[in-house]
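Every protein chain but one is kept in place in this view of the complex.
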Amino acid sequence: TTVTVFEILERSWASLDCSLIDMKIEFGVKPSTGEIVLADVIDSDSWRLWPSGDKRLMKDKQVYRELREVTQEALDTVKRNFEWVAERVKLLIPKPNARAVVFMGSASDMPHCEKIRTSCQQLGVPCELRVSSAHKGTEETMKILAEYEGEGIPTVFIAVAGRSNGLGPVLSGNATWPVINCPPLSGDWGSHDIWSSMRLPSGLGCATVMFPEAAALCAAQILALNDHVIWGNVRAKQLNTWIGLKEADKKSRNDK
Amino acid sequence: TTVTVFEILERSWASLDCSLIDMKIEFGVKPSTGEIVLADVIDSDSWRLWPSGDKRLMKDKQVYRELREVTQEALDTVKRNFEWVAERVKLLIPKPNARAVVFMGSASDMPHCEKIRTSCQQLGVPCELRVSSAHKGTEETMKILAEYEGEGIPTVFIAVAGRSNGLGPVLSGNATWPVINCPPLSGDWGSHDIWSSMRLPSGLGCATVMFPEAAALCAAQILALNDHVIWGNVRAKQLNTWIGLKEADKKSRNDK
Amino acid sequence: TTVTVFEILERSWASLDCSLIDMKIEFGVKPSTGEIVLADVIDSDSWRLWPSGDKRLMKDKQVYRELREVTQEALDTVKRNFEWVAERVKLLIPKPNARAVVFMGSASDMPHCEKIRTSCQQLGVPCELRVSSAHKGTEETMKILAEYEGEGIPTVFIAVAGRSNGLGPVLSGNATWPVINCPPLSGDWGSHDIWSSMRLPSGLGCATVMFPEAAALCAAQILALNDHVIWGNVRAKQLNTWIGLKEADKKSRNDK
Amino acid sequence: TTVTVFEILERSWASLDCSLIDMKIEFGVKPSTGEIVLADVIDSDSWRLWPSGDKRLMKDKQVYRELREVTQEALDTVKRNFEWVAERVKLLIPKPNARAVVFMGSASDMPHCEKIRTSCQQLGVPCELRVSSAHKGTEETMKILAEYEGEGIPTVFIAVAGRSNGLGPVLSGNATWPVINCPPLSGDWGSHDIWSSMRLPSGLGCATVMFPEAAALCAAQILALNDHVIWGNVRAKQLNTWIGLKEADKKSRNDK
Amino acid sequence: TTVTVFEILERSWASLDCSLIDMKIEFGVKPSTGEIVLADVIDSDSWRLWPSGDKRLMKDKQVYRELREVTQEALDTVKRNFEWVAERVKLLIPKPNARAVVFMGSASDMPHCEKIRTSCQQLGVPCELRVSSAHKGTEETMKILAEYEGEGIPTVFIAVAGRSNGLGPVLSGNATWPVINCPPLSGDWGSHDIWSSMRLPSGLGCATVMFPEAAALCAAQILALNDHVIWGNVRAKQLNTWIGLKEADKKSRNDK
Amino acid sequence: TTVTVFEILERSWASLDCSLIDMKIEFGVKPSTGEIVLADVIDSDSWRLWPSGDKRLMKDKQVYRELREVTQEALDTVKRNFEWVAERVKLLIPKPNARAVVFMGSASDMPHCEKIRTSCQQLGVPCELRVSSAHKGTEETMKILAEYEGEGIPTVFIAVAGRSNGLGPVLSGNATWPVINCPPLSGDWGSHDIWSSMRLPSGLGCATVMFPEAAALCAAQILALNDHVIWGNVRAKQLNTWIGLKEADKKSRNDK
Amino acid sequence: TTVTVFEILERSWASLDCSLIDMKIEFGVKPSTGEIVLADVIDSDSWRLWPSGDKRLMKDKQVYRELREVTQEALDTVKRNFEWVAERVKLLIPKPNARAVVFMGSASDMPHCEKIRTSCQQLGVPCELRVSSAHKGTEETMKILAEYEGEGIPTVFIAVAGRSNGLGPVLSGNATWPVINCPPLSGDWGSHDIWSSMRLPSGLGCATVMFPEAAALCAAQILALNDHVIWGNVRAKQLNTWIGLKEADKKSRNDK
Partner (left out) sequence: TTVTVFEILERSWASLDCSLIDMKIEFGVKPSTGEIVLADVIDSDSWRLWPSGDKRLMKDKQVYRELREVTQEALDTVKRNFEWVAERVKLLIPKPNARAVVFMGSASDMPHCEKIRTSCQQLGVPCELRVSSAHKGTEETMKILAEYEGEGIPTVFIAVAGRSNGLGPVLSGNATWPVINCPPLSGDWGSHDIWSSMRLPSGLGCATVMFPEAAALCAAQILALNDHVIWGNVRAKQLNTWIGLKEADKKSRNDK
């Protein structure tokens, strides 16, 4: 867990051009239950930061630790450093310049799309839902797509169309940014419907996932390439999944 | 065969508001081979016509047959009638006010589409081929469709798109006239690709056939509802198919 | 909406050999809700009509508008024109010379067939239902088909047969007019049953749709080729679908 | 092998109301190869026959064996018995009152049907081939079926129709005798085409096999219920199959 | 209906070597409902019978009708003839020398097998049910099969095995009489399970049907080849099916 | 075409914080063939640039055009501006800070992977190929993945694994950046193999495409979100596809 | 039943290097119900044992039976022999040096895995359950596997992973002992999911079963190769299955 927390913070500071050098987190054992609990806050006291990776610019208590004598000037330096850090911490979780836009071919796909939006939000990805049919509102669909591409915010498009999926391929054929098909598949016909998303003519780059949570995670992993906050959310989700498996394994062994 | 010939001519004259009352065709047996051969021409001598179904207006040799005496006036009447028939026969095979337009999503589908065109021509249906992709040239596709619908010539659209068929449904969602999907299916993937043509959202009326000859025949049967020449071609094709089966059966029995 | 209304009326008048030249419809904004409402009746006051496309024969109030003086004769002309219009308006919605006939192989398919009939009626297509099995009542099926083809009313046949579909192909092999297969597919076996409708030997032109509403729409689009009332219904349905999508999109954005 | 030969002869004599009581066949070992070879002819010398299962009527050399003295009368009895046997042996392999009739929907299925005919002939089942399409020659198909059912010869019908099989079900719906579907399935579409033979509405009893040899064997097994010659052929074929397996096993062990 | 009744009786008498020459059945119209009802009994009064097809041996009232005078001798002849007929009528519905035996691989398939038995019984085919697994009780299965084949009663075997069908092929590989697979297919896996019944190695002649009623009808059609009572039941079932369709069609037209 | 060229250049200059205000390209008609040809070079003469969108900083010939008099100072300004532009043009096509890494499970998939690499290179995406099996070299696979994620270059991973795809899901479960499955599907088994890439447990975000060109295009569209050169390549490819379709359509009409 | 009991005991004694020579079990008929019941205990009185197959070392009452006179020495020998047997009987059912370990990819598969454990226990196979995902906890999975392989207890691994099965192949690629896939298949997707367990790259030896009881039986049959107790359990289960079928058959005949 410590490693994951470090990785996330390191990448966050890196986005402000600071190297996070080292960091500690203290854990304790809760005597009553034997659980390991976090016994620490994570603050400027617990880490060392070097702006631009330059040790001489270090902005943390280490300055204070390395002082031979405690002078007012040194204290001021520490204080200034802490102020500098406080200011930058505010920048660590910026409003993301990224988003997912879900197109659905029919309002009846709303519950499926809302699952995508919820999963996006849990990963810190802003998400908008639109209803537009490539078959029955072709020109309208093109117009909405053009508006989103024109706004300049990096956007992953997610196409949700039941039965024969014309929406994702039409979007992808007219977009320069990535389109993810996430068709709402029923058991009866899903294995037939999927092919309209997969068997695409040349010149189309849209990819397909089968589950709404996966569509959101896919969009997050794409946007994580250039957004450290979303990256941190993806990384944290992985850690939680791993912990969940460990706990389930432990439980299964006790049930024996 | 006589019945089929009569039905086709009856419907042709009906398109000019004339009732074809009866008709004969003479056949002979070719002594050398035992084949039955047509031993007749079909002309005004062999039938009786009543304009508007009114016997008094009859326009054929019957007038002559029913005369008690051969007067010049009667002969003139016969002559005038024959001239009247000759004039109208020219109208029996008009240039059809109907057509099929084949949209293909890729130029690589050309051989498949040419089979459709050839079959259409054999059934007397004018046929045009267009290359246009609903995925990669969406707006262009809409524009071409609008031009054809705007011209006022009754048109059956045939959509030929391999893999995921977005073309047929996009055309159908934007057209008021019938669209027939005729995807060029390969053995490996055909049974998966077909569903993109079949599993359509509500509000789309396009139907699907699997073979190019069937697409042409389907278009001809649709246009035959209001075009007696195409109707006659469809009817004649059926007769030929039936004769072919009879001959094959006879041959299979002789092989025994 | 105005464009669609104009297109439908233009085509209706065209069926009586009149050019509808221009037309207005007035809309207002309902202050309480902000909805746009139709604030007009569509009558001879709101359009200009030129019989045979000939301006000199114009049959509307424009005659009145263009008069330099209001003479009794001019008023009479206007009155005569209005009477002429009134008479022809009655002809605009004629009883259609067209129909759909649904054959079902078993009475147990009745609910499926009734959906087809209901959808047909909403599109102005008269629709009859028949029970006849190509397997178990082969000769009866042929006889019923021959009766319908003999009546001369342009007819689209719709074949509804569960499991192995012998009905559609047998009808199509014996008919000159179009046959649409609309098998009642269940989830379990539908993807297997469909092939009996699709994989047809050469010489058959019947096409297939999967949903009863689509069968009706397909029949309507076929008959719309030569019937302006049905054409108008198809066109209006498209407009309503488009409006429904716009409203759903608006709602999805507000839910955000 | 002896048991099988006995069973076949026993059933053959039973068809003439004679009990075959016992029988011997002599085998020898061919010294050069070690093969076991038949060293006997099967004739009246090698068996005992009791007409109507009545020992007193025995018709074979046993009469001679059981004589205390060789009188002329006894020899005459033996001679008469042998003549009686000779006469009946001629009846043992009668021209069968049974047949298979193969209907094919298209002459292109001829090679498939010829395999059926060849296999039928190897099993002693007379076999006729007919070309007739249930879709395109419906009435002709019904007429041919009626002729065969009217002739009174017990007949198994075999329906061979590629793609969607309308032929077998239409035959079965109009026949009282058994119909076997044997569709000529290709690898690409066979698994889809098969369902048109299998998924049949209620009231049809036709069964399906996948291979032409199996269709012939199925017909033979049906006719074997009441024809001892065909029964003997089926039984002999089983024995040969079993011997073939034993030889292949022996060879596989030697290859080790 | 009259034709069907005649065909069934003709074939029944033929089984006793009598030609049924002609026959009448009287129907009446029930005034209250307009229904046509049978107004007759079928007895020796209503037909003519010629033993061995020889008119001189005629055994019915016709003898009486053709008499010039009514003598005691003639009356006695009529009486003797009637007695002769009465005696033979008892033979018309003999206990059949035929049966179906259903093998099921598991007792859990009992409801499926009971449907087969019920349908068999409705067609006059005696039917026995056995539980025996070719996988888990292989030798037992072989032993039961041998017992049935040894009894000499013409038997159609029906194999009912869920999942992978080893039962039908193992029975068929060891039987000389026909085996019909009738696997109890569920929706989820039926389309996969069917192949174990269809894709059989060479040398097996068992055929497959999907529905229990069809298995019974198939068995009946096979046994009808040599049993006129079962033939009559099959023929009557066809008539009833045809009548049911006519009634359903009439009802569908009235619902219009 | 002009619009596309403008869009690509505008976005390129935007990456250097310059607004491309307007631009011209001159085309001519080649008299011999009627083709439209580019008759221009694109340079600083043909456009106007405003650094930081600030008109006062304009860096192009417009400065010269707007001069009232041609002074040395003005000429120097123009010259300085042109030098400034020349310097920055060098920065427009930087070595991209992005890449695709293709993992293949077996060296036998190399031809498939080389198609991906070729397509990547055509879109300006650096691409590396690695052989590593998630089944047989699990730990090695994890180690290679960790090295790539550790290098900090935004990377799209493409997993190429035939048959059961364990590679893509194992990569995705251990990666924070996007993984695209691109299984090399054969016709026989492709429709079965695909599901191992699609039917994934929760917590995995990898998406799937079926064709190698599509995998490369998908990777390019993802990286285009933050790389204007790759964006320009994607945009140009779309234009070329659109032009290809137009030419094919023109050709198909001439073939008529 | 006697044969099966003998086989099981014979093999048990063989594991202690003793030949069980013969044995009796007495049965009686329960008069009230006619059931056959076991009327015996199985002990040293009812069998003969020859250590190392050497008759001279026989350890049972036979020594006593074969005595000519009953001496104290002889009685002591018998007594010593019985003590020797008693001691060894304790060894006949040892704690098995074998086990099955079930890996499940998700805790949601617990009910499926518990069925495997229950079936294992009924067959005397110790069974442990573990939760570990090859996709999301790859390294953990490898570590757990290595621990089990390192312990030296012969182990059959059973992999339970829904949807795409990465678990079984990853285990098998890293194990030297057998891995059995037993995916928890649902009806809707099972026929697609199965392929991820079947279509494996070269170098993997894991096999697949569809049902949890079958996985346990498969593991037991593997371990039965070297464990006579498990062997005995498998043999007894077969006997019980066979008896169950006989009883069901008897019941089905009585229901007739």
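Think of it as A, B, C, D, E, F and G in the order they're written, each chain with its own count starting at 1.
Basically, a contact is a pair of C-beta atoms (placed from the backbone, for glycine too) under 8 Å apart; a residue touches a chain by one contact, two chains touch by 3 or more.
Quantities reported herein were computed from a predicted structural model and do not represent experimental measurements.
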item: Identified contact with the non-displayed chain, of F:88, F:115 or F:130; value: F:130
item: Residue in contact with the excluded chain [from F:5, F:21, F:57 or F:110]; value: F:110
item: Options G:20, G:104 or G:200, residue touching the unrepresented chain; value: G:200
item: Interface with the undisplayed chain - residues on subunit G; value: 98, 154-156, 173-180, 191, 194-195, 198-200, 202-211, 213-214, 216-218, 220-226, 231, 234-235, 237-238, 241
item: Positions on subunit D where the hidden chain makes contact; value: 187-188, 190-191, 238, 241-242, 245-246, 248-249, 251-253, 255-256
item: Contact set of subunit F toward the excluded chain (per top definition); value: 104, 106-107, 110, 128-133, 136-137, 140, 144, 186-189, 192
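Please note the rule applied: only the chains that are shown with their structure count from here on.
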item: Intercentroid distance (Cα basis), subunit E paired with subunit A, Å; value: 72
item: Cα-centroid distance, subunit A relative to subunit G, in whole angstrom; value: 51
item: Between subunit D and subunit G, centroid-to-centroid distance (C-alpha), Å; value: 48
item: Junction residues of subunit A - those touching two or more other chains; value: 106, 133, 136, 173, 187-189, 191-192, 195, 198-200, 203-204, 238, 241
